[in-house]
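Take this structure, written in C-alpha cells, and hold onto it; I'll ask about it next.
This view holds just a subset of the chains, kept in their places.
Chain naming follows the written order as A and B, and within any one chain the residues start at number 1.
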Amino acid sequence: TLFEGFRGELEASNAVREEIKAVSQSMDAETRKMQAALMGIHAGTDEAVASAVAKVREHLEPLRTLNAQLAAIMKQHPGQYYRYHDIWRHVHTSCAFLVAFVHWLEHGTLLTHAQVESELQLRHEEFGIDLEDYLVGVCSVSNEMPRYVVNRVTAGDYDCPAKVASFLSDLYAAFRLLNLRNDFLRKRFDGLKYDLKRVEEVLYDVKI
Amino acid sequence: GDAFRAYAKQLDAVNERRERLVKASRDVTIASKKVIFAVHRLPADGAGGGAEEAALGQAEKDLQLIRKTSIKRVAQELQDEDYWRFSRAFSPGMQEYVEATAVLHYAKTGRLLTYAEANAELSEVQDAGGQAFRLSAADYLLGITDLTGEVMRLAISSVAAGNKGAAASMAAFVGAVYEGFHVVPMVAELRRDLAKKLEVMRSSLVKIETASYMVHV
C-alpha cells in the first residue's frame, strides 16, 4: 500500500525520541538530586555552603556519563541535534545552572559557555549545550541570588550583598547588550532585573 | 434495550457512589480546616503552658473524630479496585486531612509526620472489604506541600510575637521539606499539581527566610 516505505522511517524517529527521553529522564533525576543538595547553601553558614558544593560535585561524574550517552546517541543521527533539542533542553539548562552556580560559589566568577561545556566534558562540535540554554541557566543562577543573600546576611555575612550586587550588575549590563530573539529568554532576563533590585535593597538595608 | 437498562443501572450506581464520596470528602476537608485554625490560635511565643497543652489535646481528639466519622464514610464506600477508580473524588479531603495531622504533629514535635506514621493513625479505619484504609503516596505528598504554607504562617506570627528563634528553625524545617521534594520520583498522580505546589512552597520558604532576616538586620 501507499506509505509502506516510510512507516519505518516515522517509527524509527519515534524510537530515537524514546531513547533520548529515557536518558533525559535519568539526567532529570540526577539534576533534581543536585538541586536538592544545592539547597543546603541557604542555611547560610560557610560550612553549609562548602558542604552543599561538595555534595553537588559528587553527582557531577554521573551527569557527565549521561551527557556522554546522549552524545553517543546523537552521533548516530548526525545533523539532528535541533530536531530533538526540545527533549533535553530543560536538563541542559539545569546542567548549566548547576555547574555555573557551583563555580560562582567557589570562585565568584561566571563560567563562560565554553567552560560549562568543558566542565561537563562535552565537545561542542560533537554534542554541546545550546547557547540559549546556557543563558537560561545563567538566569537561574541570578534567580537564586536574592534568597542566598538574605540567608547569608542572616547567618552574619554582611559582605555578601555587595559582592553579589556587583556580580549581578555586571551580568545585567552584559545581558542588555544581547539582541534576544527568544521570547522565553527575554522573559527570564526580566527576572534578572528584579533579582538585582532585590539584592541591592538588601545591600541598602545592611548599610542603613 | 435490556442490556442498556443494565448499563444505566451500573452508570447510575457509579455516579451515586462518586457523589457520596465527594460529600464525605468535603466533610473531611471542613473538619480538617478547623483543626488547622486551632493550631494557628495557639500562643505564638513558644512558651508552652497548660492552655497550649489543652488545645493540642483537643485538636488530637478532633482528628480522631474525623477518622471515626467522615474518613470512615469514605472507606466504607470502597472495596478492591474502587480505591483508584474513585480516588479523584476523595483525594481533596485526604490531602487536607494530611495537612491537618502534619501541622499538629509539627506543632507538638517540630518534626515531619512520616507517611508510615500517617498510615498508622488510620490503621483502625477499614474499607468495605475489611482492609485497612491507606493514604496514597500522592495524597500524602500533596498534603505535605500545603503544610509548608501553614508553617510559613506560624513563622510570621512567631516573629510578630517577638519569638526570634522560631523563624530560623521553621526555615530549616521547610527548607528540608523543599529539598526532600526534589528527590521524590515523579509519578503520574503528582505530575499535574506538583510543579505549581513546589513554586508555592519556595515562596513560603523565601517568606520565612525574609522574616528571619528582618529580625536580624
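The working rule: contacts are C-beta pairs under 8 Å (C-beta built on N, C-alpha and C of every residue); 3 or more make two chains touch, one makes a residue touch a chain.
Source: prediction; values computed, not measured.
Summed over the full structure file, the protein chains occur with the copy numbers A x4, B x2.
The rule is simple: only the chains that are shown with their structure count from here on.
Centre-to-centre, using mean CA coordinates, chain A is 33 Å away from chain B. Residues of chain A that touch chain B in their complex: 29, 32-33, 35-37, 39-40, 42-43, 146-147, 150-151, 153-154, 202, 205-206. Remark: chain B residues 168, 172, 175, 178-183, 185, 205-206, 209-210, 212-213, 216-217 touch chain A in the complex.
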